[in-house]
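This report refers to the structure that appears directly beneath it.
Note that this complex is displayed minus one protein chain, with the remaining chains in position.
Then we have subunit A:
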Amino acid sequence: MSATQTRHPGLNLGSNHQSADDRAETEVFGFWVFMMSDAILFGLLMATYVVMRPNTNGGPGPHDLFELKSIFIETMLLLASSVAIGFSHLALKHEDRPTKMVIWLVVAMALALAFVGFEIHDFLKMAGKGGVPQASGFLSAFFALVPLHGLHVSAACLWGLAILGQLARYGLDDGVKVSMVRLAVLWHFLDLVWIGIFSLVYIGGLA
């Protein structure tokens, strides 16, 4: 494959990393396809939520449970972590040594974990007001969707840790590079999903 050939657009490694870039050709494309399938998953859960929103079963509704302030903080944290993963990816592409990549990755993970922390705090607060999934169809749909996203974010952090472990063990080899690209794709994807959740679940719920 020649370096001038058009690759998948967006996140890529560039010709400085020829062998890793060749691998990314298939592996990152495959990951994009996987994300498409995952997007269907989230899309359907969002649709289910929209259908179920009126079914509060006499229990607490969106206005009783959602607090925009902490949702706003969460959104900012997640967006910032996406920016950080973007920097991490740029460092991977253009720097010879992995130091900056690691730093930005750690920052992204810290921000994402803070997001998860806030989210758990929200859930507990909701539960305190009777907002548990068993209370109504509305809350069931909420808890099927939103924590799944949080779980994805936590899994992405775990994956980040695993990549750091590989880096420590093998240095910046092709495996680490390609994994980093895929992780970045996942990270941005989760950000997009959150935008969907933010608008549909929270803003839509309060509207």
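Following the convention adopted for this analysis, a residue touches a chain if its C-beta (ideal position, glycine included) is under 8 Å from a C-beta of that chain, and two chains touch if they have at least 3 such contacts; residues count from 1.
In this section, contacts and distances are computed from a predicted model.
Enquirer: Select, from "Carbon monoxide dehydrogenase", "ABC transporter permease", "Cytochrome-c oxidase" or "Branched-chain amino acid transport system ATP-binding protein", the UniProt-recorded name of the complex's unshown chain.
Expert: Going by UniProt, the chain not displayed is called "Cytochrome-c oxidase".
Enquirer: On subunit A, where is the contact patch with the chain that was removed from view?
Expert: Subunit A touches the chain not shown through residues 25-27, 29-30, 33-34, 36-38, 40-41, 44-45, 48, 51-52, 55-57, 133-138, 140-141, 143-144, 155, 158, 162-163, 165-166, 169-170, 173, 175, 179.
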